[in-house]
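Sending over a structure as structure tokens; questions will come in a sec.
Removed from the display is one protein chain of the complex; every other protein chain stays in position.
Chain nomenclature is as follows: A and B, assigned in order of appearance, with residue numbering initiated at 1 for each chain independently.
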Amino acid sequence: MASSPPFILEISSFSDEKSRHYAKVMDHYFNNGITLILPEDTSAPQSVTDCFADQLSYKLTQLPVYRLLEAPFVNGFVKKGAVHLISCDTKLDVHDCAAVTPAGCLVLHLTKDTYQELGLEAVPQTLAQKQADIYQVNIDLKADHFHPGKRGYDKAMRCLKDRLGLKFDFLISWVPHDSEVCSSSVGVYFTDLCDKVESYELTKKSRVLTSVACPRIVAEEPEGIEEGCHFQKVFEWMGAVACDISLVSEETDDDNYVSSFSCPVPRVNCPRCCVYQVKGFIPPDVILKVLKALRAHKSAHPSSVPASLTVVGFSDAPVVQKNIPHDFYLSGTNVYSFVLYPDERYWLYTASVA
Amino acid sequence: MDQEPSAKDLTVTNAEAYQELSQADLGGKANQMSSGARTTYVTSFLGKHLPTNRLKTDTDLSAKFESVDCSRRRKKKRGKSKAGVGARTKVKAKLDWKLECGKKTSYSTYLPLKEMWTKYIEELIQFSSSPNLNLPAAAQKMMKADLHGCPLSVRKSKCPSYIGVSGIVIQETRNMFVLVTPCNEIKSIPKANSIFTIVLHDYVFTIHGNQFIVKPGDRAAKKFKTKPSLDL
């Protein structure tokens, strides 16, 4: 299969002023799940679990898209905070999708039939979009000229309201600039505008693995020349832990008919390991908080095996980072993963459209 | 001989006169002198300022050439000019027409045309005769009908800016519909890659532009085939 997304490993340090971890987290807008792997811990630290407490996200059922252009929403939410909004239950490769990025851009990811009836100009297609007959319309909600009475606004409104009446189920979460304002007000705003507003809860799972085989990781040697394991194998191991694949050392079962998967060598035995998983709609700000808490925790409790934080994005998000369109060919995988070492150093895996 | 000297005199005077005449004819001695001075000035000027390889005397024929075989070029030119003239006159005629209608374009001017067309199509399709319209027959008649004056709107198009344009057809050509919109604008919309709709009372007629690319005059005689693919 030809087109797998590029896989990048960055080795850097949080204390480095050129470190890109902040940009990486903030630019990855739509996050579906977090996996924390904490070796030598029995539960996720309180400081980490607290991060998820006060952020609320909502599911809006059958919200017409033109509601997102209306002045109260734009002035009240888009300009006064970071709106993360994404259509859910829509498949990127076959359905229309929509999203509003924190930068205030409404992205409509349309199939050919919808585009030819809608009447809004699309941005130039990427090669993958051309092959799949997909058109992407970007509307900048924050632009100065985008307000009622202007031609562009009126046209967009007319197209979305009268012509097609596009409706989606949306997930929304809002991070206000002003910390005094509660993020729940966005849910209240939409109660009258769509069929149903319900709180979209996070599901948290925590499990403790005992006597788990861990690959030996050496921060300086990602290629695994002598001591450590190869970084690709480490990433696979992290995936196996996240998917709860049994990692019993293979000496006990020599029958590898079912699976030949095993923990990469050289390995260390970790007496216990906590895996903490959160699924839901998580804005980047929360992930930044988690990362901060985890760094603090890590420097307080150094261990031989580094901890890791993996963020999995929505496979059907029309944009992944900034305004880079998300090309769904084989899979919509967009994952990034931090491996944190006690001395502020980190590995950052990126597995998505660049 | 009496006559001889006189004749001689005469010849002398003639010669003198001729000399004078020729001098006068040539524009006077002063003039001749000045022209000579001019040529020397020019040559000296050129000698000073031109590069040496450009300084060639008249006797040097190597600098003089003339194309003998220019038949191809001439042929091409002739062909081009012929076509050009034809197209230009055509364009000019069209432009004149456009300008003329551009001057006094207003939607209201064409409203009577629209009413006329509605009457015409009602007669043609026989709306009043039966409550249940025979749709295939009506569609057949619609295909052959004259569309000048019909209210038309673009429902789908490959080009997003055409979508939603509606107005009265004031001209139909092989490839275009020219509409006048309620905002008193003239819009030319290609038939290709668009789908048009006509709303008549309770019925909506859809025209697939790609299959409608026929001269309006020939359309009445044309046999339309049913085509399965309706993709733009």
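What we mean here is this: contacts are C-beta pairs under 8 Å (C-beta built on N, C-alpha and C of every residue); 3 or more make two chains touch, one makes a residue touch a chain.
Keep this in mind: contacts and distances are computed from a predicted model.
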{"item": "Hidden chain of the complex, named as in its UniProt record, picked from \"U6 snRNA-associated Sm-like protein LSm8\", \"Signal peptidase complex subunit 3\", \"Ribonuclease P protein subunit p14\" or \"Glutaredoxin-related protein 5, mitochondrial\"", "value": "\"Ribonuclease P protein subunit p14\""}
{"item": "Partners of the unshown chain among those that are drawn", "value": "A"}
{"item": "Residue in contact with the excluded chain [from A:Ile172, A:Leu291, A:Val320 or A:Val335]", "value": "A:Val335"}
{"item": "Positions on subunit A where the hidden chain makes contact", "value": "1, 4-13, 16, 18-19, 32-33, 35, 89, 91, 203, 220, 222-223, 231-232, 235-236, 238-240, 242-246, 257-261, 277, 279, 310, 312-316, 330-333, 335, 337, 345, 351"}
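FYI, only the chains that are shown with their structure count from here on.
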{"item": "Averaged-CA centre spacing for the pair subunit B and subunit A, given as whole angstrom", "value": "58"}
{"item": "Residues of subunit A that touch subunit B when the two form their complex", "value": "115-122, 158-159, 163"}
{"item": "Residues of subunit B touching subunit A in the complex", "value": "155-158, 160-161, 163-164, 232"}
